[in-house]
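Okay, here's the structure, questions in a sec.
Note that this complex is displayed minus one protein chain, with the remaining chains in position.
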Amino acid sequence: MEMIDKSKKTFSVKSFFLRWEVLLLLIFIVYNIIIIFTTPYYLDINNIFDMTFIFTEKGLVALIMAFIIITGNVDLSVASIMGLSSVAMAASYQAGVNIWAAFLIGLLIGTSAGFLNGMIITRLSLPAIIITLATYSFYRGIAYVILGNEAVSGFTKKFSYIGQGYIGNSPVPFPLIIFLIIAVISIIILHRTTFGRMVYAIGLNEKAAFASGIPIKKIKLLLFTLSGFMSGFAGMIITSRIGNTRPNIATGFELEIITIVILGGVMITGGVGNMWGVFISIVLISTIRYGLGFHNVPGQIMLVVTGGLLISSILINNFLKTFVSNRVLKR
Amino acid sequence: MAENILELKNISKQFPGVLALDGVDFDLKEGEVHALVGENGAGKSTLVKIITGIYKSTEGNIIYKGKEIEWANPLESVMEGIAAIYQEPTIFPDLNVAENIFMGHHKFNKYTRKIRWKELYDKTRELMKNLNPNIKPKDRIIGLSLAERQLVEIAKALSMEAKIIIMDEPTSALSISESEELFSIIENLKQDGKAILFISHRLEDVFVVADRVTVFRDGKLIGTKDIKDVTNESLIEMMVGRKVKDLFPKIDVKQGKEVLRIENLSKKGNFKNVSFSLHEGEILGFYGLVGAGRTEVAKAIFGMDLADSGKIFIRGKEKKIRNPDQAIEMGLAYVPENRDEEGIILDTDITTNISLPILESVSNFGWLDKNAEIKTANKYSEMLEVKASGLDQKVMNLSGGNKQKVSLAKWLASKSKILLFDEPTKGIDVGAKAAVHKFISELASKGFAILMISSELPEIMGMSDNILVMHEGLVTNYFKKGEATREKILQSAISDKK
Partner (left out) sequence: MAKKDNNFKKTDTGNSSSLMLKFAGFREMGIFVFLIILVIVISIRSPVFLTFENIYDIGLDTAILAIIAVGEMMVIITRGIDISVGTGLGLSGMVVALILAENWWIPPWLAILMGIAVGAILGSFNGLLIVKGKIPPIIATLGTMSVFRGITFIINFQVAGGQWVSAHNLSDSFKAFARSTFLKIPNLILIAIIIYIIFYYFLNHTVTGRQIYAVGSSPESAKVIGINIDKITFLPYLFTGMLFGMGGVLWVSRYTAAQTDSGTGFEFTVITAVVVGGVAIAGGSGSIFGILLGSIIIGVINNAVHLIRVSPFWKLAIYGFIILLAVIVDKAISRRINKALLERRKI
């Protein structure tokens, strides 16, 4: 016992710097210092606010994805749900439905898609990864069935406010505010409530959580449904921002969203992670995109960057873990 | 006199915070069955793991076939003829019998690298001929019973020409007839000159099968005796190291109202028509061999694995319990047997573990009150004398006894008055055991109703008011206070008669 005690005390300062969020923050600062000095107009306030347009959709879904990954599950179907709900909304609008009713239909379709995921996973005790891999294709497939190769555009002006509007005359985008509100709520729920505690418990030891009376199936079902809802909402934002939609809208977003969460220090095996880390990670990935955009780096390079970040963040995380545990053992 | 095939000299093994083995001298002869006995955590399994090379000893020498050796990895010991058969057979459920026997040392053609299947199947058939000819080489493991799987493991040991065969609790999940089959096989192996290390909790088995017996306690070797020089009582005393009375500080309590009644609870393949009732202040001992179905009954009551039929009455009212959440609501608590998997969350701190079932009472409308949480955790961990560097210590760094205390503490913090304890002292040392017993006894005196599942007869006899015995999924007997004797209980637990 004494041994463990000692290592704890001497470690407190170092362990602060070994904390993932702190490391991320350092990376963020260093990257930004470099990019600020090499890029004119980087610090332009309007540019910075406008940059947030590209991350709010993914950021919103990433917040819920963090909860799901902390429970030890994953939702691979989020981007397909974004696509499906966007297409459902557009198709209803095209069929003459009022734009806001179509908006609600989009949300409803997204929520139902998430609910269906959750039902299959919890009722049949099947692994989320394989079920959402199936619905990843299923939902996207339905989007194609609905619209084929068509694109739908020409939504009303009011609808475009959701994805492109600003608050009053300020340079602050409307979606940014929505994102910040939900981010704060997520941080509070995960770190300050019994629900958050249960989410961690499920990820750390599902059996023990179950035996302690935690309604694991209800929580999982709720989270997957929420994920569907938020993906649907993100689908609405992106449709509004771009002003049109196709069945392939938001393709590949699931990769970036999962990357954001993992990069934020959430362990893919569940039970470990921090909403602050996810938040910093969202901002970090967006500034990287934003910065590279100034240097005319093509979008496909971002594929390599995101994939590389995903892999290297886990490698570094694993390395740090063995490093720390070796140090503890040696003492 | 037979040769010593294995000698251990002054073996010690230090784990962080625990001295698991302390200066052990031990020897094993060719053609003998040597039993290892001792309480859980006494050091038997650590010793086995050192012999097989899974652990390296901190100190001491191993002399095998007259030469000092040091295993680089577990495989080396296997190749040199030391085979271990664990409680849960290490087996590949998707493969067939022959492949399970030869996996790791397949016979194959050097040039084409093609496995010589015919040779494999012939050899398997030959090995199985003496063990159980009904097991065919091409049978898939998935369709075999546990006893049959053990035989496959034995065949595997024989196929590698093992000199030493270590059996860790081989009979714990077998029926009587299966055990007898196993004993005759062990006898044959002995005749062939194999040395057999036989680890068991069932002293009855030890007297049937062993030539010598070695007793462990708290990491020390207490003594090695010829089986004819010991009696049941003297063995127990060596194992426990104190008078049995001190270990079981049972307080006499007057029993109150009936709080739990079970009627005809059945679950296909697990248990059938289980009925009993439990009262305030009562400790109902629940005895049976491993696999008799006691844990399944407890889990069915607690809503973890639902029963097919039957009724559960709580304080006289019939209740439907579909999950642990509802069970807790109705005042039940369950301390599971496999603590590290179901009882506690290893990878988090003591506070989080204790507050898990009572999150509602340390929060306001879902908002976690961390002060209240710490206060509660502190109160109950002090009450149970959990030894730790602080409440924020991770549970995985605690000793077995302290882990168990955390696993108990979390339920005391709840309002549950009906406690289902499943092997509450499994895997903890004698000191902690006495503490847990004292605690359970005090709980009963405060009016808690306790169902205590245990596979240790002394514990059942020392702690219980009344005793329920189960065999092969059926309740075979119920003893009122004072009616039970060792022999009667055992008889009900092992009888194949229904």
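To keep things simple, chains are lettered A and B as they appear, and every chain counts its residues starting from 1.
One rule holds in what follows: a contact is a pair of C-beta atoms (placed from the backbone, for glycine too) under 8 Å apart; a residue touches a chain by one contact, two chains touch by 3 or more.
Since we're looking at a predicted model, the values are computed, not measured.
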item	value
Touch with the omitted chain, as defined above, among B:G66, B:G143 or B:G316	B:G143
Identified contact with the non-displayed chain, of B:K272, B:R339, B:K405 or B:K433	B:K272
Hidden partner chain, touching residue among B:L8, B:A35, B:I82 or B:L174	B:L174
Chain not shown, touching residues in subunit A	74, 120, 124-127, 129-131, 133-142, 144-145, 148-149, 247, 252, 255, 258-259, 262, 268-269, 298, 300-308, 310-311, 314-315, 318
Contact footprint on subunit B, counting only the chain that is left out	73-75, 78-79, 88, 90-95, 99, 103-104, 106, 108, 113-115, 117, 132, 134, 139-140, 142-143, 145-148, 173-175, 177-178, 181, 268-272, 290-291, 293, 472-474, 496
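The definition used in the following text is that only the chains that are shown with their structure count from here on.
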item	value
Interchain centroid distance [CA atoms averaged], subunit A/subunit B, Å	44
Residue ranges of subunit A touching subunit B (in the complex, touch as defined)	1-5, 8, 192-198, 200-201, 204-205, 207-215, 271
Subunit A-facing residues of subunit B, complex	16-17, 302, 304, 323-325, 327-329, 334, 336, 341-348, 352, 355-357, 359-360, 363, 366-368, 387-389, 393, 397, 410
